[in-house]
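For reference, the structure discussed in these notes is given below.
Right after this comes chain A.
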Amino acid sequence: MAPYMLSLAAVRISTTAATHFSIFSTRLTLLTVVLFLPAVGAVIGLLLEDERQVRIVSVVAAAADLVLAIMLLLMFKYGSGQAGWQFQFADRHNWVSTLGISYWIGLDGVSVWLVTLTALMSCIAILAAQFMIADRTKTFLIFMLTLETALLGVFMSLNLFLFFIFWEAMLIPSYFLLGIWGEERRVYATMKFLVYTIFGSFFMLVGIFVLWARVGTLDMAGPHGLIAHPVDPTTQNWLFLAFAIAFAIKLPVWPFHTWAPTAYTESPVPFVIVLSGLMSKAGAFGFIRYCLPLFPAASRHFAALISILCIIGMVYAALLALVQTDIKRIVAYSSISHMNLLCLGIFALNPIALDGSVLQMINHSLIISGLFLAVAYIAARTGTRLLPSMGGLGMRRPWLMWLFFIFILAGLDLPGTSSFAGEFLILLGTFAYNAWYASIATITVILAAWYMIRLFQDSMNGPVSVAPRELAETGLDARRTPYQYPVLQRLLPGDIQLREALLWVPLAVVLLYLGVQPQPVTQRLNPTNTAISVVVHTHATRGPAVALGGSP
Partner candidate 1 sequence: MIQAYVPLLILALVAGGFAASNILITFVVGPYRPTREKLSPYESGMTEIVPPRQRFPIKFYVIAMLFLLFDIEAVSFYPWSILLRSLHFAGFIEMLIFVAILLVGFIYVWKKGALDWE
Partner candidate 2 sequence: MSVLAAATIHVRVGASDWGAVGPELILGATVLVLLLVDAFVPRRVREVSTWISLIALVAAFLDVYFLWSHGDSNALYGQITSDKFAIFFDGVIIVSAVLAVLLSESYIVSSSFDPGEYYALLLASAVGMMLMAAGNSLMILFLALELLSLSLYILAGFERSSPRSQESGFKYFLLSSFASAFLIYGMALIYGATGSTQLVAIGHCLHGSGCPANVTENPLLLVGIGLMVVGFAFKISAVPFHMWTPDVYEGAPTPITAFMSVTTKAAVFAAFVRVFNFSLNAAHSHWFPLLWGVAVATMIFGNLFALAQSNMKRMLAYSGVAHGGYILVALLANSPAGATAVVFYFLAYAFMNIGAFMLVSILESNGQVGDDISSYRGLWQRNPFLAGCTTVFLFSLAGIPPFAGFFAKYLALAAIVQAGHTELAIIAVLTSLISVYYYLRVVVVMVLQPGEVQAQETRMSGMAEMAVTASVAGTIGLGIIPTGFYNLATQSVDALRTAFGI
């Protein structure tokens, strides 16, 4: 671990001004800046009175964060001589050292991608909010920026306490984003979402206490860290369950998913991009970062159980997606189905399937955001979200149809889109683990094709249906935009607008590019995932066989 000391990893912004802004009286590292930039934007937004200024601040903060995140991605070191599991750009400060609590952030090959993804999707969500939310836009944007910092913190934390803080901090902005700006049944959806997720995370909290009582630190890496000191197998089993329930609810794994369709359906579109595109990834990331390396023996012990739950979940959600009439619910169930497949890949416990899972996290985030945007665009033009009362949209709106088509294809894992590469790797890895699981999982690919094509055909093709105009003309409410369902304002005429297309294009470009070139992702992922699977398969109770970089 010696070669990867802080000096190598931390890229410091060596201006004296930065020193004074730090509450820890040390210099700010790039990673810390990336983490807190959106929060700083939120605080500035809170102090500003004018809504237009807040809009500008939010876009600037999100875009600057995206640029810095891409810089992180480019500077991330991988390849020869970088074997093992290291945490780069590390930044560590003592916080409450007697309790093993520290402020320690860093990136490995998995989290560097998720950080970049978070910055990208938050940027898109914040841009979408500019024209999709008309009521109390200022507050909405402030919550979105806060949520971005919390998400980044979840992916960056290298201390379990810090992780838990960010994990729970995600809930507060989510609560308001869903509760204030959601659709009719928002209050019900909010309470269900919150009670479910807190239920899970409180168990994780008990797990954290036990880990601290047993190991005496909450730092993840380093020679004294939690990864290097697994607890005894019996305790591992209990702790694994305590952590897994939190992650399974967030992911959501069947049967802990019931909050998700309601929450996804009732969310405002910019928030559902973050909720389904990023927060579900936090659950999957939790499995990879915490459950596998901290409880290796238990992971092996419970792998079959979780795999079976995932298989049931993916088939179940795909079947439900087939019979929904509300297009937002179709997309919601397809998201749940894909996330369960992704989770199956994680518990195959080998590097190939892990690579596939992480790659699929990126793809799924891009696809599901594109599809939820499509739902909003369609509903804004037809005034309805019910498949039977729409049809023939593509006749008049070719651009909408073709761009939508890209996401439909990616959603059904067509070769050439990146989701094919991801699912292929997952299935390949799962075959190595258990051929039966993989075979059943393949069924969902067929089901995915079925419901995706149904979604496309019934909305874009077929006879032109007349939009329920009387609904559209009644109740002009200036505080609602056409994107907020039920659509009360005048419907949008014509084909897709430029600003709508601009949200879609980057998603589609990345999807298609990664479809042909998945190596840039897998190359960075692979050393980390290999190291994780080595940890999972080698330690029972002894120390790790791999180097753990990023020391204090």
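How were these picked? Simply put, all candidates are chains of the complex that A comes from, given by their letters.
The rule is short, and it goes like this: contacts are C-beta pairs under 8 Å (C-beta built on N, C-alpha and C of every residue); 3 or more make two chains touch, one makes a residue touch a chain; residues count from 1.
What you see is a predicted model; the values in this text were computed from it and never measured.
S.K.: My understanding is that every option belongs to the complex but just one is in contact with chain A. Which one, out of 1 or 2?
M.R.: 2
S.K.: Which of the residues in chain A come into contact with candidate 2 in the complex?
M.R.: Interface residues on chain A, with respect to candidate 2: 23, 95-96, 98-99, 161, 164-165, 168-169, 171-172, 175-176, 179-180, 186-187, 190-191, 194-195, 198-199, 202-203, 205-206, 209-210, 212-213.
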